[in-house]
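Left out: one protein chain. Kept in place: all the others.
Note that the chains take the letters A, B and C in the order they are written out, and that residue 1 is the start of every chain.
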Amino acid sequence: MSLNSELVTINFGPQHPSMHGVFRLRVTLDGETIVDLEPVFGYLHRGTEKLAEERTYVQIVTLTDRLDYVASMSNNLAYVSAVEKLCNIEVPKRASYIRVIVAELQRIASHLMATGFLLNDLGAFGTPLMYCFREREKILDLFEILCGARITLSYMRPGGIFQDTPQEFWDDLELFLESMPNQIDELESLITGNEIVLSRTRDVGILTPEQVIDASLSGPMLRASSVKWDLRKANPYEIYDEIDFDVPIGATGDTFDRYLIRIKEMRESLKIITQCINLIKPGPVRNEDVPLIIRAPEGEAYVGIEGPKGELGFYLVSDGGISPYRCKIRAPSFINLTLLKEMTAGGKIGDLIVNFGSIDIVLGEVDR
Amino acid sequence: MTKSLNLNTVVQNLPDTLKQEVNTENGSLYVNSKYIFEICRELKNNNKFQFNYLKSISAVDYVEFFEVVYHLDSLITNTSLVLKSKLYGRDGNSINSVISVWKGADLQEREIWDLMGIFFEGHPNMKRILLWEGFKGHPLRKDFLK
Amino acid sequence: MISFNTLNLFLVDLLSFLPDKLVFTISGLIMSVAICTFLIGLGSVYTWFERRVIARFQNRSGPNRWGPFGILQPIADAVKLLIKEDIIPATADKMVFIAAPIIFLCTTLLVYAFLPLGIDSQLGNINVALLFVLGITSVNALSVFMAGWASRNKYATLGAIRAVAMLISYEVPMAISLMGIVMVSQSLSLVGIVNAQSNIPFIILQPLGAITFMIAAIAEMSRAPFDMIESESELIGGYITEYAGMKFAVFQLSEFLAPIFTASLFTVLFLGGSNPLKFLEFLPIPGILWFASKSFVITAILLWFRSTWPRLRIDQIMGFAWKVLMPAAILNTLLVGLELVFIRDNYILQIIINMLIFVVFIYLIANILGQKRLKLKEPVPSELANMDA
Partner (left out) sequence: MYGLGLIKGLGITLKNILFLQRRNTTQYPDRKASIIDLAKLDNKNFISYAFTNPMKTLKSMMGMIVISDKVDQHPRFRGEEFSWYEERCTGCASCAKFCPLGIIKIVTDQTGKNYAEGQNYDIETFDIDIGRCMFCGLCVEACPYDALHMGSGFEEGQYKRNDLVIDVERLKKAEKKPSTWFRPQLEQKDDYSPFDEEIAWDKVGRHQKPSKKDLKNKWIRK
């Protein structure tokens, strides 16, 4: 006997508690099982690339804050690196160190948020999320000391950073580094060993190395599928070649690995920050030769950095004017969505939500 | 450190049928837009290149022509290459899709069609992505709203 | 000591000028209205309590603006929900849509009809009270399904389908796990069960049954980690997605009453109801306070679970019901049956055997389920990438 059943099409989003912003998935369901899935983009499209064509090079820094708004520092870093490559600007050593420190702090903050929301998607009623946010708040406090803002930082400038760090920053950073490993341990003992988390996430949404490379995924998504590729090592920018750290990789490429990679990367980031603090020396933090209104030479530059979500690239084309002729943003969370269907088709609704959470997208970056 | 591949060696290592379809000028590799798919397939599968990772596809509007720029990476040999292809004319531009070479081209090609108006032939789902169906024009073009 | 029975007798005396049947009807009505009002009040206070406690688990403050420690928050909530626009979806089945929350609330309140809250403190004592309770809790599934189906909303329908599958599955181990205590106490009346526990509460005598019942009961009221039916991160609200205003409030109220009810039922069935703890018998504490404090501990533990654990997936939840809870419940029944035949009066031996079997069972289940899951593979870098080249 066969039951006469129909497929159901449901819109997950744009308003849905676990769509991480205004994202929409058109999902075709057979009962609880997902048959087909189509992401619909564009609810937060602000035309950043077009806006960038009409702003000066320094003004675009404020636009990059609003791309991946949980990791503004990394966006700033990627953008100013591209400008520096385009105009051959040299960065003072101290500025490089500070950039690396803040970028790694930002990576921790972003990974904390990803972990917290993944657990929220798993249905943990906010407790791990609140614990993650408690730690993220400390990083935002540090950023407030540095540049007076917490989210939209605009900290970096082509040729360095806008202003040297105050002494309080180093004191607080020390305290932070003291407390953070314990906090990560606490988070791990709440989540990593939890059998419900394990049974929900292990062997769910498996991606093979061939698949992820073929689909241009990057960041934790790539490394979870046991592809050892990190731009900080593969193509060292700033001062990453002076620093010793590991690149953690996952074994199976399932959702649990993607979570675990983030936790391990947080520990590595702490290691990097500690080394930077030991290596940093006093000196200028901003190249004084760089004017406020930069006239870039004709040409083009692509710079990709290892952002928290993956390879964040800026492709700038200049026609010699005060603003870029074309500014293309390679947004990691946008491209990481390529394999969403492959990850989820055949799973249950719960798996869809968890897989989607493990990609760690930010809509500001997806839709730009 | 990622090395960028010497363009002349790239040209030499291509098979003879494709050699005349590429030329190097101003330090970048220009590809005849009709042969982009064949060349990309060659670059991925040829053991001398092994470009298995498509970093990004972008398009630039130079008013008299469009330029589609492919940033390729080889994770195996840690080398990079920039491919460019010129498309002349304003309307009805099209170029072959490379989605069957790298699946990562999927969303990026759709984005370029949406914002720049370059059609990718062979893409299974070529429709607007960031803007809605029925939007007039392609906003990243230089002549948009002018 | 004031008990319900003395109150009832007082009412009957007061109304003695009326014909007999009328007297009992009126006094019963007054008592039930009092109990219902009390329960609804308790439920709304419980919403405040739950929010406060979970907030503290999460290092937040929780509602604290209205009244001392925010205790007037439920009133503010109720007022807000009352004056909200009452939306009924255009395509909804109106009758069923409106009836669903009423049925839900009624069944939740009806459970208390035969629940002994203290010594001689119950509205009525029938000899099949346990069956009545099990029966009336099953109606929840019906009202949830009514709500989900009548909403004509896909999320609501999905929630309703999940509810039917889950609630009915968990009914079975829940009922079977109670066989043991029925056999020992030789009574289906809740008062009888409480009296049978005057020496040893059943949680010590039948730990396996107690834990099976507890888990099944958590699933029955769909709380974390089994909150599949509402599952905010997946189905937005499940069957209550389309509800607003007072209807939503009624649903919420019944849902917040459910933990109180579960805790009371667990107290009656396994913790000895209003019987004092053995080593604290000398304290002059009335039975109803014992009952309340025991229930309070159980609700607090439920909140603790809720604030710590994530949610299971639907197939895992169903598998857990049939693969783990069913065998546990049947094993418990079998065990109690054998003990009643062979070592009927030797309580100590019974406790020892049951505890041992409980530990062994939990250990076996944990290991059989767990071994392959807990091992993490050693990562091997793929050959497709080489950073150092």
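Definition applied: a residue touches a chain if its C-beta (ideal position, glycine included) is under 8 Å from a C-beta of that chain, and two chains touch if they have at least 3 such contacts.
Treat the numbers as computed from the prediction; the structure is a model and nothing was measured.
*Asks:* Can you pull out the displayed chains that the omitted chain is in contact with?
*Replies:* Even though it is not drawn, that chain still touches A, C.
*Asks:* In the whole complex, not just what's shown, which of A:Gln15, A:Asn88 or A:Thr152 touches the removed chain?
*Replies:* Only one listed residue reaches the unshown chain, and that is A:Thr152.
*Asks:* Looking at A:Val8, A:Leu190, A:Ala251 or A:Ile277, which makes contact with the chain not pictured?
*Replies:* A:Leu190
*Asks:* Give the residue, chosen from A:His45, A:Arg94 or A:Lys138, that touches the chain omitted from the document.
*Replies:* Among A:His45, A:Arg94 or A:Lys138, only A:Lys138 touches the chain that is not shown.
*Asks:* Looking beyond the chains shown, say which of C:Ser44, C:Gln58, C:Thr108 or C:Gln252 touches the absent one.
*Replies:* The missing chain is touched by C:Gln58.
*Asks:* Write the list of chain A residues that the hidden chain touches.
*Replies:* Considering the whole complex, chain A reaches the absent chain at 55-56, 58-59, 61-63, 65, 127, 130-131, 133-134, 137-138, 141, 144-149, 152, 154, 162-164, 166, 168, 171-172, 175-176, 178-179, 182, 186, 189-198, 292.
*Asks:* List every residue of chain C that touches the chain not included in the displayed model.
*Replies:* 53, 56-61, 64-70, 72, 304-305, 307-309, 362-363, 365-367, 369-371, 373-374
Basically, only the chains that are shown with their structure count from here on.
*Asks:* Could you work out how far the Cα centre of chain B sits from that of chain C, in whole Å?
*Replies:* Distance between chain centres: 61 Å.
*Asks:* What whole-Å value do you get for the distance between chain A and chain C if each is reduced to the mean of its CA atoms?
*Replies:* Centres of chain A and chain C (C-alpha means) sit 43 Å apart.
*Asks:* Between chain A and chain B, tell me the centre distance in angstrom, where each centre is the average of that chain's C-alpha atoms.
*Replies:* Chain centres of chain A and chain B, defined by C-alpha means, are spaced 26 Å apart.
*Asks:* Identify all positions of chain A at which a residue touches two or more other chains, and write them in rising order.
*Replies:* Residues 213, 227, 229, 234.
*Asks:* Two or more other chains in contact with one residue: find those residues in chain B.
*Replies:* Touching at least two other chains: 52, 75, 78.
*Asks:* Tell me, which parts of chain A touch chain C in their complex?
*Replies:* Going by the criterion above, the answer is residues 8, 10, 16-18, 29, 31-32, 119-127, 130-131, 134, 190, 194-200, 202, 209-210, 213, 225-230, 233-234, 247, 249-252, 348-351, 353.
*Asks:* Looking at the complex, which residues from chain B come into contact with chain C?
*Replies:* Residues 52, 75-78 of chain B touch chain C in their complex.
*Asks:* Enumerate the contact residues on chain C facing chain A in the complex.
*Replies:* Result: residues 54, 57-60, 154-155, 158, 161-162, 224-225, 227, 231-236, 306-316, 370, 373-374, 376-382, 384-388 of chain C touch chain A.
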